[in-house]
Structures are given as C-alpha cells and as structure tokens.
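Note that one protein chain of the assembly has been removed; the remaining protein chains are unaltered in position.
In order of appearance the chains are A, B, C and D, and numbering begins at 1 in each one.
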Amino acid sequence: MSEIITAILITVGVLFNLFGCIGLVRFPDVYTRLQAATKCVTLGTCLTLIGVVIYGFSGGHGAMGLKALLCIGFLIITAPTAAHALARGAYKYGVKLKEPTVVDLYQDISPQQTSIDDEET
Amino acid sequence: MTGMTVIVKTITRWTAALIFLYGAYLVLYGHLSVGGGFAGGIILACSYVIMILAYGGKETIHALPKAVAARLDSIGALAFLILASLGMFGGFFFSNWIRDIWPGQQFRVFSAGIIPLANIAIALKVCVSLFLIFFILASLRMTRKGDKIEFRSEEVD
Amino acid sequence: MMNQMHFLLPLAIAIPLGMGFILPLLGRKFTRLADVLANLTTASLVVLSVLLLISNVQLGKPAVYWFGGWQITASGTIFGINLVLDGLSALMITLVAVVSFAATLFSSRYMDQYTARGKYYGLFMLMITGMNGCILTGDVFNLYVFLEIAAVSSYALVAFGCERDELEAAFKYLILGCVASTFVLLGVVLLYAQFGALNMAQLGQRIASVEPTRGSILALLLLLSGLGVKAALVPFHAWLPDAHPSAPAPISAMLSGVLIKAIGVYAIIRVIFNVYGFTDQLGMTLMILGTLSMVVGVVLALNQWDFKRLLAYHSISQIGYVVLAIGLGTPLGILAGLFHLANHAIFKSLLFLSAGAVQYRTGTRQLDEMGGLAQRMPSTSRSCLVASMSIAGVPPFNGFFSKLLIIIACVQAGRWGFAIWAVIVSILTMASFMKVQKYAFYGKLKEKWAQIREVPLVMRYSMILLAVLCLAMSLLIVPGISAAVLEPARDALHQGVKGYQEAILVLLGSGG
Amino acid sequence: MVYTLCLLLFMIGLYGVLTQKNLIKIIIGLGIMEYAVNMLLIMVGYRHDGIVPILDRAMPLDEFLARAVDPLPQAMVLTAIVINVAVLALSIAIAMRLYQKYGTYDITEIRQLRG
Partner (left out) sequence: MRRVAIFIVSFIVWCALVWPYNSANIAPDGTGTAWDLQSIVLGLFVAFLTALLFKEAFTTQPKNMFSPLRILWLLLYLPVFLYYCIRANLQVVYLVLHPDMPIKPGIVKVKTKLKTESGVTALANSITLTPGTLTVDVVNGNELYVHWLVVESADEDKATEIIVSRFEFFLEKIFV
C-alpha cells in the first residue's frame, strides 16, 4: 500500500517539475519564468520527498525518511528566498519586464538606468 | 545598507547554523556513511560563504577574522600531519594506532581509530581555505579610472 | 640498525611538509626565526638523505616502506601505498636536499627585497615535499599528486614578485603545466582502467603479461608528453625560458636545478624503465627528443643578452644531454646520463645563484649593462667561473667528465651522429659562457658599478659550497665512489621492470 | 561509448585552451579538461547494477564485495578535485593580477616576454 502511495506521490511530483520546466520555456521574461520555476519545482520536489518519507518510515529506512523530512523544511525555507534574490538581482541589474506587463510600481523607487534584454545576455 | 534584503538576511540567519550542523555531521560520520573530511569541510565553508553573500564581507569577517583563519589553515594541516606521525608509535606512518589499542564497536562513531580525527583535521583545513579563497575573491573590487585599474579590498583589517 | 633505515623514508616527506605549514605561522612575526628554521630544515634533509644514501648502499637492494602497515596480501593484491628507495631515488633525493640547502642559505639574505617571508618559505617547503614525494613514491597516482604539489607551489613561486613579466610567465607556466598534469592524470586513469593497478611494480607486471594494446600505448604517449612538458623537452619547452628567469634567484636555482629533473626527467625514466620496460623504439624517441632539446636550446641561448634567460635556455640544452644519454639504454649511457643530471643540478643552480647575486647588487639582468664586476665581487665571479667551466666542460670540473662519458657512450653504442651533435653543442656552450664571462665579470668596470660591494656573507657561503661541490663531484668518476653512488642508480634503471618487481615481490614474500 | 564522450569533452577543453584569447576562457577550458578526466575516472569505477560502497549490517560481506562499485576511483577523483581547486584559485588570482597590471584579459596584448 505504502509503495503505491509513494509511487503516486513521486509521479505527481515529477509531473509538477515537468510543468515547471515547460513554464520555464514558455513564459516571456525572467520574472514570470522564476514564478513557474519556483512554485512548481518546490512543490514537485516536496511531493517527491514526501513519497520518500512515507517509503522510508514504512519500509524500515527511518533515517532516510527523517532526512527527507529535514530536506523538505530546508527546501521550503530556501527556495522562495533564492527566487526573491534572483528577481531582485535581475531587476537591479536592469533586466526589463517583457511585453504583456501591465503595471510596474517598483520603477518608482528603483529606477532602471540601463536596459538589458534578457534574451541577449 | 550592505548585503541583501531583510528576507535573505533572516533566512541566512536561520540556515547558516543548520548548514554548519550538517557539515559537522558529514565530517564526524564520514567513516560510517557518505561524507568525509573534504565534503564536510566544503559544507562548513558554505555556511560562512552564504553569510558573505547575504551580509557582505565586513560583517562576516568579524565572525571569522582573517588572521585567525590563516592560522587555522596551517593548524589543520599540521594536525593531520601529527596524526600521521603518531602512527609511528604503531609501527608505521599513518598506521591506525588508536584502532589497535581501542578497536571500538562496529558501526559506532568511535570505531575507526584515527580516521575520524583525520577527517576533522582535513575538514578544518578545507573549510578555512575555501572560506579564505572565497572571501579574498569576493572582497576585491575593480575600479577603472582611465587607463589605471585599481584594486580595492573591502577588508577591514 | 642500518637495515631499519627505511623507517626514515616518510620523514623525507613529512619534515618539509610540516615545516611548510609551521613557517607561515611563524614567519608573520619572526622573520629571522623563519630563516633559521628553514635552513635547519634543509640541513636536516641533507643529513637524512645522506643517511638514506649510505643505508641504501649497505642494504644493496631497494627498501620498501608500506604506509600504515598495509602489506601485500598472500594473493598478491596490493592495497597499500608504498615508498620505494632504490639507488636512483637515493641519488635524486640527495641532489634535492643539497640544492635546496644552498637555496635556503642564499635566500635568507636575498629575500630581504621581498615581503612575506613566511609564505615564501612555506611554498618553498611544499615544493621540496612535492619533489621528495615524487622521487620516493612507488605508486602512479601518488606520483601525479606529488607532481602537482610541486608544480602548484612552483607556479606560485614564479609569480612571487607580482610584477608584470613575472605574472605573465607564471600564467604561461601555469596553463602549460596544468594541461601537462591533466595529460598525466588521463594517462594514469587509462592505465588503471585497463590494468586495475596503481602500484608501479604491479602495473609493470600486468603490462608485461599482455601484448601492448592501443590503450596502453595511448597512456604511455600521454604520460610521455605530459611529463615531457614538465621536463621542458624541446617541442614542449616554451614555458621554461619565461618562467625560470622570472622567479626569485633561489627559486630559479631550484626550478632549473632540480624541479625539472625530479618531476620531469626522473618521472619519465621511472615510467619507461620500471613500468613499461625499455625498448629500442622508446630509446630512439628519447634520443631524438634529447638531441633536439640539446641543439635548439643552445642555439637559442647564443643569442640571449638576459643573463638568467640565457641560463634557462642552457637548462633545456643540458636536459637534452641527460635524456640523450639515458635513451641510449646501455649501462654506460645510463650511468653517464645520471652523472650529468647530478652535475647539472649543482652547476646550474650555482649559475642561477650567481646571476641572482649580480642582480642583488646591480639590479639588472642584462649582460651588456654589466662589465668588470670581477673587481668588485670577487667571490661571486670566481664561483661563477667555476660553474661556467663546469657547464662548458673544461677538464678538471665535473661537467667535463660527464660529457665525456656521454660521448663515449654514444660512440660505444655506435651512434656516431649523436656523438657528433653532442660535441658540437658542447663547443657552442663554451662559446656562450665565454660571452657571459667576458661581458659580466671581466673587461672594463663601468662607471656606475664603481661603488657596489660584494654580496652578504651567507649568500657567498652558499655559492662557495656549490663551487666546491662542482669540483668534488668529479670524484664520482673514481670507480669506488661511483660504485657507491652512481652504480646503484644505474642498476635500478638497467635492471628494468624485472628488477623493480623483484625488489618489491621479495619483500612481499617475507612480509607475509 | 562513454569513454569516447569523455575524450571528446577533453578535446573540447584542450581546443579551448589552445585557441581562446581571453585569460578567463582559457581557465574555463582547463576546467573542462579536468572535469572530463574526472568523469572518465568515475566511469572506470562504475559497475553495472552496483551498490554504494558503504558497509551495511544487513548485507553479508561476500555479497557486498561482489556488488559494490569500486571506491578507489572515487577517492582518486576527490584528490584530483582538491588539486583542481588549488590550481583554479591560483590561476584566477594570477589572471586578476594580470588584469590589474595590463588592464586587459586579452592574451595577445600581454606580451612583454619574448625570445
């Protein structure tokens, strides 16, 4: 039973990762891509790890499960921070928001002098 | 304000100690499981590197001053060498003399004689060296004034 | 007692390694203490290496030291890492110790021009560690590791002054040296992939047991070209004339005197004679490479006006002699080659030290700016004269005997062509050093050098020590002494793969 | 097959070292060469269907010896990586110093030594 649950969780997790990667390709600019990457990859990896936790605790590999649990905590803390740092860095570096963007209030306090097209860099 | 936003700083505060713990775990259990002096030492160094990234060099160098780091660097290597030389008492260089007099129980922490101690020495060396390399490369600032290029270091001491 | 001497083997690596880390700790505050300690270290290394040399002669067979007491199992599997001391290693390790002693003695005053004494000595000791390890190890991968230790510290030492040309030379040296090391590593990996062994003796056994495959030949080629770069044989010599002159003078002496031999020539002949086994084809390759280096080096040197650069080109040329003689493969040829290798270590380091002494006082390396320095710096000039006569092959000095032996060996082996080239190069060398003497030390004293003084006492002593050695080394030709020093080294190579294996396999049996 | 790929990677690195003019790119080329060798080294120790070479109480020693991958190349790779780190740090330091002195990373403009 637990193996089936593990398998399902891991499959769903990998699927989320896949959608995240598709988003990485399809979205127009750095910020939207970061959104796709962060959300899907975080949840996908977490689901995979939860699968590992269940497998570990039910299958007698307690140490593995516990470490996976620690991994989840660590991932939830750090992944959004990394995304935030990347986005801020990109903005400060001068990467523009792409076409369908409707509003940019951040421009008021952190004006971009240089304009860099992220496709070319 | 040097360094990054409050978010990054807070998260760094939370995680640096955890990274340090994990590195220590890898070093101390290197003879039983995956890990060892080099891998653990690099992770130990990462806990300081992440502090450099978040807070900037100035803040971090207070936590681990450069002179202390340079000394620790030599001390780590010396400790390893002394461990090896002490093996002469067991008859051979590098011989595992602790193991001979106190074998310990299999799958326990103290079961491999000098190997964990050697791991600790290597970890110290690797951690401090990597920290120094990263710090020195990170704290150099290049500024161009006409034809002249100046190197300015952010170091405090 | 003497039979137990091989227990001292790891000390040859441990002492400089330990000091390499202690000296940076101390050198920050007590510079003079660092000087004294460094000199004591190298002096103790000299004592140690002489002890090892004597014990080797008394033992009469290679001593093997297994790290951590890991003996070979009964089935013949080798788990441990070993150090091997045979005649060749003993000779080389003594050379390293002597030259490094002279260099530290010299640098205790010469390095006053630079800061960061502790770091300098630290790197210096690490370089000695690398060379000693490279010489003593009996394991191919450890050979690579020690080679890299020596090489990396030498890159840093070449760049020690942090001036424009030093950095440029160091970068060139680093890139070429690094590519070479990667080649060596790749060769080692290929060997391990095919034969599953890293110990040289076992590797030799397994290589000999099968027909040469494409893989093993590829590995040999990679090792040869990689180590050839380290030894600065001619197609791969581009880095040497930049790197050697740019380093501080004691380091130039170390680099030219022993480094290119310890991690280049020694490693090549070890691999060829004791791992792969000598064949005529390999010998021919070595001879051609040697002759090329010999001729190209000396021709390029003739045209130089930079004192140290000229010496660096002569290093290439003299290394060519060594490789040519060893490539002959005859007992006399190997003996002559090793003899010349030892001589070159002494007189080339002496030449670099005197060039450094001149630079220390005059601040220039250009020959045409000097002149008449013999009046103001008599000791320097005299020791330089001794060294020049040695390298040019003037009779009472050691260089003459080794060159003569090389030429005789060539003739004896029926290689007339190579003998003629050796004679021609010898004449050209003499011409080149007559130029050095004429422009630097004799002739009219220039106005601006009227006030300079002789170099400090310690520097003078180190040069005189080497000059005396230059004369004393001629005694090695005397049969009794030769039997003690050179012949064990010759035998180590000439007995080839078989002899090397037997030395270790015998111990295997007794070690149980 | 894998060996060929590693050698190809090695050649790419070598090509980079030989043809590039930028100091940093040369260093990157060196890095690629080193990684190619390291990868080859790991592949040498690989055993199909092998297990991690860590002793486990649940597994008999004979079976462990028969199935574990060869740990020696891994130790060797670790050593090689340490050496690479040292060389890399040194080369970057020298490159930065060169930039400080010459104001350029172009190797063709850094030509004081000749002969």
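We take it that contacts are C-beta pairs under 8 Å (C-beta built on N, C-alpha and C of every residue); 3 or more make two chains touch, one makes a residue touch a chain.
Remember, it's a predicted structure, so these values are computed and weren't measured experimentally.
Even with one chain removed from view, subunit B keeps its contact list with that chain: residues 5-7, 9-11, 13-14, 16-18, 20-22, 24-25, 28-29, 32-33, 63, 105, 107-110.
Contacts to the hidden chain, counted on subunit A, fall at residues 16, 19-20, 22-23, 26-29, 31-32, 34-36, 38-40, 42-43, 60-63, 66-67, 69-70, 76-77, 79-81, 83-84, 87-88, 91, 97-98, 100-107, 109-110.
In the analysis below, only the chains that are shown with their structure count from here on.
Note on chain placement: the centre of subunit C and the centre of subunit D lie 28 Å apart, centres being C-alpha means. Between the CA-based centres of subunit A and subunit C the separation comes to 56 Å, rounded to the whole angstrom. Within subunit C, not a single residue touches two or more of the remaining chains.
By the touch criterion given at the top, residues 74, 77-78, 81, 84-85, 88 of subunit A touch subunit B in their complex. Contacts from subunit B toward subunit A in the complex involve residues 4-5, 7-8, 11, 14-15, 18. Only residues 32-34, 36, 38, 106-107, 126, 130, 133, 137, 140, 142, 144, 147-149, 151 of subunit B touch subunit D when the two sit together in their complex.
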